[in-house]
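Note that one protein chain is taken out, while the other chains of the complex remain in position.
Up next, subunit A:
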Amino acid sequence: MNMAARGSAEVGSLGSVQFGGADVGGVAGAVGQVVVVAVLVAWLVVTVLFALPRVGDPIGQRLPAWCLSLIPSWSFFAPNPPRDDRVLLYRDVFGGQGAGPFREVWSSAAGSDLFKGRTEKAVTDSIGELLVRSRVSAGQDGQDGRKPTDPLQGMQAAQVMVSTPYVQLLNRVAAAPHDPRTQAVQFVIVATDHGEESPKVLFISATHRLDAEPPARTVPEPPRARVGTC
């Protein structure tokens, strides 16, 4: 495409339709330009601040959600790139008759799907945020002696179970294929390293009755840190 070459002639002809030429002259125009420059410079400054390790999160928590979504996050695959797969597994629980085997929500055979990018990214985002919330609720990465896979208790469990990523994953697990005898479901998040090490369990959910409604919130969550982008 060589639109640059025909640029001048085109703009001349476009001027006749009086579109794309809504320039305002005089003081109003100057004030308008100053306002636009101020907004765009502020947008750039916030973009830079948002990328700084200790500054970004507090800014993210102060900005309203609609504004936060317009601030780009440019730290692709850094500083901690994904180097293992976080797999969402679930199993059916049959009341007093035990439980079925763990199964993947999305089978490995679907890995070649050219267009599945957003689904996979949403799951990765949900899992990443759930793991962070779980660690925070449990006392900063198990500093209280708790292992990451120990069941959460009391308020800790409640905080995690009403969080958006937990409900999002539980919602998807509930819609996966189930044995007719199933009364409840449980999901786990496992890290796999392509056969180099044995899979590592990162999170175990509570067991949820399958016919129950997902936990409903009555109080909106406070603004949360934005989900990382790739």
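The rule is simple: a residue touches a chain if its C-beta (ideal position, glycine included) is under 8 Å from a C-beta of that chain, and two chains touch if they have at least 3 such contacts; residues count from 1.
Here is the rule we go by: contacts and distances are computed from a predicted model.
Missing from the rendering is one chain, named in UniProt as "HTTM-like domain-containing protein" (options: "MucB/RseB N-terminal domain-containing protein", "HTTM-like domain-containing protein", "ABC transporter" or "Phenol 2-monooxygenase P3 subunit"). Contact with the omitted chain, checked across A:L40, A:V55, A:V136 or A:A158, is made by A:L40. Counting over the whole complex, subunit A has residues 1, 3-4, 6-8, 10-11, 14, 17, 19-24, 29, 32-33, 36-37, 40, 43-44, 47-48, 51, 65-66, 69-70, 72-85, 108, 111, 114-126, 163-165, 167-169, 171-172, 174-175, 194, 214, 216-217, 220-221, 223, 226-227, 229-230 touching the chain that is not drawn.
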